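Removed from the display is one protein chain of the complex; every other protein chain stays in position.
In this document, chain identifiers A and B correspond to the written order of the chains, with residue numbering beginning at 1 in each.
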Amino acid sequence: MVEIQIDGRALCVPEGTTILEAAKRAGIEIPHFCFHSAFPPEGSCRMCLVEIEGQPKLELACSTAVRAGLKVLTASPPVAAARRDVLEMLLAEHPLDCPICDKAGECRLQDYYELHGRFSGSFKEAREKRAKLVRIGARLLLDRERCILCTRCIRFLAAYTGTAELGVFERGVRAEVGVFEDRRVDNPYSGNLVDLCPVGAITDGDFRFRTRTWFLDRKPSLCPKCGRGCSVFVDVVCGYPLPPGERRLFRIRPRENPDVNGSWICDIGRYAYRSDLTENRRTQAVLVRDGEEILVTATEALGRVIAAVKAADRAGRRERLAVVLNASLTNEELAAAKEIFIGGLGVGRLAFADPPADRADGRLLTAERVANARGAAGIGFAARDLDLKAWAGSTDALLVFGSHLLDHGRQEELGDALARIPFKALFAAHRNPLDKLMDVIVPVPLVAEKEGNLTNVDGRVQSFKPVWPAAGDSLAESAVFGRLREELG
Amino acid sequence: MINRVLSDAYPDGGLWRLEAYVGSGGYEAARKALGEMKPEAVIDEVKRASLRGRGGAGFPAGIKWSFVPRTTDKPVYVCVNADEGEPGTAKDRAILTHNPHAVLEGLLITAFAVGAHDAYIYIRGEYESLARRLEDAIREAREKGFLGTRAFGLDFRLDVAVHRGAGAYICGEETALLESIEGRRGEPRLKPPFPALVGLFQAPTVINNVETMASVPLIIRHGADWFVQQGLPRDGGTRVFTVSGAVVRPGLYELPLGTSLRELIFEHAGGLRPGRTLKAVIPGGLSAPLLRADEVDITLDFDSLSRCGSMLGSGAVIVLDDAASMLTVLNVIARFYAHESCGQCTPCRLGTAWIWKAASRLSAGQGGTHDLDQIVRVAGAIKGRTLCPMGDAAALPVIALVTKFRPELEAALHG
Partner (left out) sequence: MSLSLSAIALAKVDAARRRYPRPQAALLPVLQIIQAELGHIPVEAEAWAAATLGLPPVRVREVVTFYSLLRRRKPGRHIVQVCRNLSCTLNGAENLLSRLEEKWGVRPGETSADGRFSLLTVECLGNCPEAPCVQVDESDYGTVTAEALDEILGGLD
């Protein structure tokens, strides 16, 4: 351990800690652009220069390790002047885009100008002409006027994804970020570049001009698309500036978690999960008659399900009851399901319908593409292959929780099997081609709209709360199981 | 017997041929070092000789060598910095043309001292024909058994390769040089770690300038005491000064450290042209802040020049007479650093461009005296704040020029 002082405060930090890290522990934020904790220090933005007592030259906080007796000043006049100068030079060659730039409100250049700048610009020269709308990826746009050449994007693609799509071309003030010929940034972590860019140089085409960051409420949640359980923020707007009563989900971004996902999420969590949450959603319960959907209340729909379960039970046909669960249910929901279906009803047919496992990507994405395989195993569900065809002739009532039947058979075969089952209830968040073969459909929320615990691939139990209340008549599975438990005793 | 870095070989003294070089006592120092001395003793001798780096930084060579770990599981490398980009400097060109074997002999001794078996000579891309002469010299030395698997028949291998640059002043900075050899952009590295510990291919590396390298055999041949006596106690040996600009006899002059600047300009280089008066002198390459005519009564050595706010640098003396326009000089300096900035760090990338744009605008008659203040202010924002020494090289000469020649610059703005 090393004893140092920062702005007069005594601190004790492990050897090898940088001044930047030590200051952070003391609650002091030293401004920086190029440094990112996921990579070794770069030392090029020069924004983190601090004063060391007794030394005439300022030192970089990001790359200087503490030594015993070090006395650091992070707010002295020389430091303030150095910061102002860096900002002034960056802003000299930076466009006045704030009014139309998506990054406004979460831009380091803006933030640091507020804190450390506040000077009047005096640059009178002609700015370099640079391209403003360079498409570097399917969703990614590069604005070279805004780029401050922190090289975070380049280093991310070299060190984390290993895909190396971006580089720095030319020299000096002509230096610019670019791709080789018509290559594009095309890797499963491309969305992180938008968060990584400290300014509005790399932006997301999906988010472009859609809202202003200060209207966004950022709500913590977990991504359920694989077994990693990455921490995320779900950015939403509820109310102003939307019409009263309206709400919209804008984007999903990583939430820093050193134990799980570090600073990143993959593009599946960022984009596919957002589509899951916003597209093709069921929010109203329905009864299905001759392929037509009839709107009913969730209470009524659930009533019919309970009636069917009781009927199968009363007739001494517990074995004629079948349940399909999914491995993205929470620990609480799975425990309740086990208690009710296996413990209580002694259901003979219980299987899981989930998206198939796929290749792990060597970083965050796990082979399992469900949120709670560990939870399911931990609670004592063995993996049970779904064979609806085999069940079809001898099942009276089928309860399906989830939207992944189609991952376990061809539509035709599943359709035939379903047709031979007298009563089928579906608890799902999305519309599905098999829906018209169901009898009752109850909408359920997704992970972002529920609460509970999920166990990730490393056995880490993670809690989450809803980002907002589930829409319409959606009934969380926990509520469904609660009702079942009540009614079935 | 060779006892000078260049004078014995220049103008064409034929010493670039191995036979002639050996005939004048060449390679005996290397043979002595490798055959009779211990590496630590070689380092001590070079330390005692007070041989300071002749590329620009002036760091004592022996001390630099002593930073290389004596035991390491990594290979040790030696690089010769033949990038010679500092404007005003032409000495390494001459040494490589006329006395390349002195460089190779110095390389042998250096490599032996630090335990290196592979060396790269980084030569600027513009020196294409010199690279070939160097390669010829290496071939001669290898055929003679001075380089290769068993140098002088001893158990010491040294392989030397020539690596050509491709037009980037910044590659004269030692860590940018390493980046360039490794096949990347010449962007200087953060220090620490220093190359002696983490250098070429992340291994311990010593980088020395051509002239520094060529001085090493003289130290081993004649001894550290002799070397010190050729110069000053803390600044041993001679320097090959390049004199150019407004003098009658521009050229290369090898003189003892401690020689007076006046002697160099007015005796050796023949002084100014008829009817001209001295206006200013840049004493150590474009990166050295200039001296006014009334400031040139100094001696040419590291300490003396540091004391007067400039530097000995690459020993390139550029003489300006009354015909020189300081506004033009300002523009040349500003344009040079803006053009050569690697672009990595904010103050240099944007500051040099700002100064260049402002200076150009002033040259076009579109500026005022407040712009001169602005230029000094921006230079002050670069000074001491950059990732590598090129920031100071860009800033200090500009500050000195504008400060010392303010009246002339102001007059030029309204002319």
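What we mean here is this: a contact is a pair of C-beta atoms (placed from the backbone, for glycine too) under 8 Å apart; a residue touches a chain by one contact, two chains touch by 3 or more.
Just so you know, these numbers come straight off a predicted model, no measurement behind them.
**Q** So which of B:181, B:198 or B:355 would be touching the chain we can't see?
**A** Going through B:181, B:198 or B:355 one by one, B:181 is the residue touching the chain not shown.
**Q** Among B:55, B:88 or B:391, exactly one should touch the missing chain; which is it?
**A** Looking across B:55, B:88 or B:391, the contact with the absent chain belongs to B:88.
**Q** Check the options B:115, B:251 or B:271 and report the residue that touches the missing chain.
**A** B:251
**Q** In the full complex, which of B:81, B:99, B:175 or B:242 touches the chain missing from this view?
**A** B:242
**Q** Please identify, in ascending order, the residues of subunit A that touch the omitted chain?
**A** Residues in contact with the chain left out: 163-171, 178-181, 183.
**Q** Considering the entire assembly, which residues of subunit B contact the chain that has been omitted?
**A** Given the touch definition above, subunit B has residues 84-90, 92-93, 124-129, 161, 163-169, 180-186, 201, 242-246, 250-252, 282, 286, 316, 318, 320, 324, 328-329, 332-333, 335-336, 339-340, 342 touching the missing chain.
Definition applied: only the chains that are shown with their structure count from here on.
**Q** Quick check: in the complex, which residue numbers of subunit A touch subunit B?
**A** Going by the criterion above, the answer is residues 41-47, 49, 56-58, 60, 63, 82, 85-86, 88-90, 92-93, 122-126, 128, 148-149, 168, 170-175.
**Q** Give the list of subunit B residues in touch with subunit A in this complex.
**A** 168, 185, 190, 338-347, 349-354, 357-358, 361, 371, 374, 378, 381, 384-387
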